[in-house]
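All protein chains but one are shown in place.
Our next item is subunit A:
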Amino acid sequence: MDVLAGKVKVTQKTLDQTMNPAELMDHPIRLTARDVTVHYGAKQALHGISIDIPDRAVTAFIGPSGCGKSTFLRCINRMNDTIEGAKVGGRIELDGQDIYDPKLDVVELRARIGMVFQKPNPFPKSIYDNVAYGPRIHGLARNKADLDEIVVSSLRKAGLFEEVKDRLSEPGTGLSGGQQQRLCIARAIAVGPEVILMDEPCSALDPIATAIIEELIDELRENYTIVIVTHSMQQAARVSQKTAFFHLGNLIEQGDTEDIFTNPVNKQTQDYIMGRIG
């Protein structure tokens, strides 16, 4: 009981700083998923996921390892396409447009839906080139000055500019883990995406770097729709406004983060939040 009380306290403290649930209702739905299934060969990894993801808010996917939360995240920007033998069913819409429409260019989709991975994976190039890569391939900058501006503003938004402004030409791989992850976020932002997917972005980072990233996520939600997969319930509670709980490839429960953490309806959600499974 003590454990639960502690968790609830943490949750409420964090939620006080964020918006209230009524405010979340005002956010229009950006992404909708209906009956999404994923098969890896013969194995079914996701069983009919349906969820609405609100605009300019943080949606967290939580659940024990292997529950399908990352798999579902990768459906949203079609990264599952790159996995041999993966088959996605159902329908996912971004602003009402089916993202699995064969006529839709997956490259354009990924320019609109950016992604930050579990392990920081900057390109083995300079910090500048890391951020400039997206704008370059998508032709977003007309000239060098434009590109410079995009790079600087993206690094600023990712809260990294002050730390790296004197060494933009040094390799991105030489930064610390937390800085690398912020560089990856800057790289994603530089393309001007509408949605940013984050796949356990802090799992390889120490608590201080994690705190900085979480703060950054909180700032970014002003301008971006963010979906974050995390196995840390505290993190979900701290940064998200909406939470979805996955278990064994099913979406068990979804709702406002506050509701999920204080008043879970489903027994499994309850068990997970109280630390009985996972």
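Heads up, the rule we're going with is that a residue touches a chain if its C-beta (ideal position, glycine included) is under 8 Å from a C-beta of that chain, and two chains touch if they have at least 3 such contacts; residues count from 1.
To be clear about the criterion, contacts and distances are computed from a predicted model.
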Which of "Phosphate transport system permease protein PstA", "Heme exporter protein C", "GntR family transcriptional regulator" or "aminomethyltransferase" matches, in UniProt, the chain that is not displayed: "Phosphate transport system permease protein PstA"
Residue of A:Ile127, A:Ala188 or A:Ala244 in touch with the missing chain, whole complex considered: A:Ala188
Omitted-chain contact residue, chosen from A:Pro54, A:Gly134, A:Gly159 or A:Pro201: A:Gly134
Absent-chain interface as seen on subunit A, which is shown: 77, 79, 82, 84, 107-111, 114-115, 117, 119, 121-124, 133-134, 137-138, 184, 187-188, 191
